[in-house]
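Shown here: the complex without one of its protein chains, the others still in place.
All chains are identified by letter, namely A and B, in their written order; residue positions are counted from 1 within each chain.
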Amino acid sequence: MWQQKEITLIQFPRGFHIITDEIIKQIPNINNISTGLLHIFIKHTSASLTINEDADPTVRGDFEAHLNKIIPENEPHYKHTIEGSDDMPAHLKSSILGSSLSIPISNGKLNLGTWQGIYLCEHRNHGGRRKLVLSIHGE
Amino acid sequence: MWQQKEITLIQFPRGFHIITDEIIKQIPNINNISTGLLHIFIKHTSASLTINEDADPTVRGDFEAHLNKIIPENEPHYKHTIEGSDDMPAHLKSSILGSSLSIPISNGKLNLGTWQGIYLCEHRNHGGRRKLVLSIHGE
Partner (left out) sequence: MWQQKEITLIQFPRGFHIITDEIIKQIPNINNISTGLLHIFIKHTSASLTINEDADPTVRGDFEAHLNKIIPENEPHYKHTIEGSDDMPAHLKSSILGSSLSIPISNGKLNLGTWQGIYLCEHRNHGGRRKLVLSIHGE
C-alpha cells in the first residue's frame, strides 16, 4: 500500500521548529498500516529536516546558535553571496542535516522514541512556506 | 514483503562502535529477499547511526576526537545544560550524523561496499542500552 501527498507548511521564522503534530494530522491513514515507513522529503535547498528532542525548547535554540557558529555568515571564502548573507550558510546547513527522514510505522502509529520530535529546520531569514512530500508505504 | 522488529543493543561506552554483525544476526530472513531495503532507526536523540570504514579502529577514534572538536562541551552559548555537559553536544551530533540508515538488500544480503560497516554512535558518557527498529521490505 502506497500513499503520497504534497503539503505546504505555514511560514516559520529562521530556527528549529517541531512539526510532529502537523505531520501526523496529514496522514490519518497510517492507522491502517501495521508495518511500514513514512518518508518525508523537503523540496528546498535552504531548509532541512531532522529528528531531535521535542521537550525542552532550549535545545532548538542551541541548534540555531551552534550551527551558526560552525557555519557562519560572511565567510571570506564564500563566492555564492548574491542571494544574501544567510543563503550559502543555509545551503550548507541543509545538506549537513539532510533533506529527508524515514520513520518506522508500527501498529498504525509513528514509532518514534519518547523524546523524539520532527524538526523543520528553517535556515533562511525569510524562507517562505516550505513544501514537503509525504510518502507512506506498508501493509 | 515486510518485516519489522525492535531490538535493544548492549550498552556501549561513548564513542563509535561497529554493529554490522549484530544487525545481520537479527535479520536472518533477508536470505529470502532478492531485492529490497533494510531501514534502521534509532529511537534516541543523543545517539546516532552512520556507515563508515570498519577495518582500522583508529577511524572510529578520530570520529570521536574530531566531532568533539567541532561540537565541544561547555560552549557558552548552550542553554540546554541541566542534563550534563555531554547532553547538548550529543543532541547536535545525533542530528548531524542522523537517526536512520537505509541499506540495499541484493540477492539475500546487505549490499554494502567492501569497507563499509554500520556504526552505532554513542554520544553520551552513560547512554544506556539503545533501542533500534529494523524494517525490511522487498521481494
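Points to keep in mind about this one:
Basically, a residue touches a chain if its C-beta (ideal position, glycine included) is under 8 Å from a C-beta of that chain, and two chains touch if they have at least 3 such contacts.
Everything numeric in this text was worked out from a predicted model, so none of it was measured.
Across the entire complex, the residue among A:Ile19, A:Ile33, A:Met88 or A:Leu112 in touch with the chain not shown is A:Met88. Only one of the listed residues, B:Thr8, B:Asn29 or B:Thr58, touches the absent chain: B:Thr58. Contact with the chain that does not appear here is found for just one residue of B:Gly15, B:Gly98 or B:Gly128, B:Gly98. Residue positions on chain A in contact with the hidden chain: 2-4, 6, 39, 41-45, 70-71, 75, 77-80, 88, 91-92, 94-96, 98-100, 102, 131, 133, 135, 137, in rising order. Residue positions on chain B in contact with the hidden chain: 35-37, 50-53, 56, 58-59, 61-63, 65-66, 69-70, 96-98, 101-104, 106, 111-116, 119, 137-139, in rising order.
Criterion: only the chains that are shown with their structure count from here on.
If you average the CA atoms of chain A and of chain B, the two centres end up 20 Å from each other.
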